[in-house]
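In this view, the complex is presented without one of its protein chains, the others remaining in place.
Our next item is subunit A:
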């Protein structure tokens, strides 16, 4: 999206309280004229209007007493209220909507913006949205975005790479959605052979590997420019007889 269009979307959202999705729809329908978009919007049956006042109230429930952020305690309270486990993958999806920069922390803006984009302004409404949020993981395109987002979100702010332990945890969470049979071998391999942090390139390429290469490695191509860690993983699998070549 160009900067001009992005501005328009944000303005629309701020004024109407609608979700980003609706904003986009309306603006497109009106050929990116803000005025026309309002007409379109208000003439349509309302889908999800969020009340900014409610959102602020909601935020103040969870925010830290002496900082303008929601931190660990707030997050765990949120999870309790939503009746989900903090490790539940839906929290990742929510964080993605919020474009949160680090796990277990939400800034003021991230929180408000995120809930607006989901289209809810209360805990109950958010709880109702949980199934459809979970369903977003089934969408190929969204899954990839969430997966790649997870790397920046899960790593330390100052680091370039993701620590191995965290990576393995994230992988087990995420890749499980895809039901990849080799996930355990992968984690084992990393602990035994690699024992170092994971680079962004390796992270994003693993998803491609999971999606395109079949578990028996019949279509694995040595010349395929896979990151060397994946090449070593393939060797490891062959050495240990998990696959035959």
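The rule we apply is simple: a residue touches a chain if its C-beta (ideal position, glycine included) is under 8 Å from a C-beta of that chain, and two chains touch if they have at least 3 such contacts; residues count from 1.
Just so we're on the same page, contacts and distances are computed from a predicted model.
Enquirer: Given the options "Armadillo repeat-containing protein 8 isoform X2", "Cullin family profile domain-containing protein", "Elongator acetyltransferase complex subunit 5" or "Lipoyl amidotransferase LIPT1, mitochondrial", which would UniProt use as the protein name of the unshown chain?
Expert: "Cullin family profile domain-containing protein"
Enquirer: Hey, which of A:3, A:138 or A:160 is the one touching the hidden chain?
Expert: Final answer for the missing-chain contact: A:160.
Enquirer: Kindly state which of the options A:20, A:136 or A:231 is in contact with the chain not pictured.
Expert: A:231
Enquirer: Check the options A:54, A:163 or A:205 and report the residue that touches the missing chain.
Expert: Residue touching the chain left out of view: A:205.
Enquirer: Considering the whole complex rather than only what is displayed, give the residues of subunit A touching the chain that is not shown.
Expert: Here the touching residues of subunit A are 160-161, 199-202, 205, 208, 223-228, 231.
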